[in-house]
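As you look at this complex, bear in mind that one protein chain is not there, while each of the others sits in place.
And then chain A:
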């Protein structure tokens, strides 16, 4: 409690923005923003107004990329950062014992979220490390015909849910290992490793309102799944992942899992409602908007829309006070459009026009309404600037034109 009030005091102590306040709804934590605009030689009135606006932080609608810490998770972690700082593998004193107890408690919290036994949970640095451990098992396989199936539970770009239970059935009947990267699914949709016959599962802390830098891998014990460790050392985590387990981080992960278990149903209902609101409002106000991904088997919090005739990055630039993501090539370092959209057969020009809206536990209705309003306004504006929209309005079929390549 005190910590949050302290933070708010620091925030309000920061000099208030001199210009008119942007219409963005206020959120709990408004720290002084970083002035992103490069220093211009001649400050003009327009420039100072622009700078004033840039001091406020954008709304956050990119929960697939990362999530803020749930305050309850921070509360759980803090004592282990400043007070109970022992190494959980120290066997000889109270500091070690209390850290170990916290670590095992966190392990139980993670396990109960996915219906596993705590002995099947190994802490790692994140889902990426977990994925690597799981895949490396393939190389360590003894029999030549052993193989592994690896599928994402919920896709991070379009929010599609894979038929995990069915895949699990097939794999177990064919005696093939089944790994799933559940980073976007854990704590959001109900998962049970026994029901779904999952052998290996990757879990990420910072996708479920937990801390960054921690994750876990679920490794089935019955029947035993053998994995090769990626890093060798002191033999911690049953020899599968050496290195001191970071107690504060795993306590955070455990707390995040427990909170997720409590809040799952309520979050899902609320997020579904907000997602429905967003989609309805946009679809009824704008023509030629396509939702990417199967609408039936879909996690509501990840909405990927393609706005035809408008390029994704230009829309992100226009929506500069909302933090969003795009499947457009211009936003990736490699200038390649999203491979996910390409794989589901989206037309290349629609792939360049896609925007991903992320709705999470802390997203408010006000934020959704603001985002929708701004989105509609700027899409209309960008369409006015678009030669493709103009051609379509004139009745020209874009597919009939011979475009120049550059």
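Definition applied: contacts are C-beta pairs under 8 Å (C-beta built on N, C-alpha and C of every residue); 3 or more make two chains touch, one makes a residue touch a chain; residues count from 1.
One rule holds for everything that comes next: contacts and distances are computed from a predicted model.
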Protein name as given in UniProt for the chain not displayed, "Iron-sulfur cluster assembly enzyme ISCU", "18S rRNA (guanine-N(7))-methyltransferase", "Ragulator complex protein LAMTOR3" or "Vacuolar protein sorting-associated protein 26C": "Iron-sulfur cluster assembly enzyme ISCU"
Sole residue of A:78, A:230, A:264 or A:344 that reaches the chain not shown, by the stated touch rule: A:78
Touch criterion as defined above, residue of A:171, A:310 or A:340 at the omitted chain: A:310
Touch list for chain A against the chain that is not drawn: 1-3, 5-7, 9-10, 14, 32, 34-38, 40, 47, 50, 76, 78-79, 82-83, 105, 309-314, 317-318, 320, 328-331, 333, 335, 337, 347-349, 352, 384-390, 398, 403-406
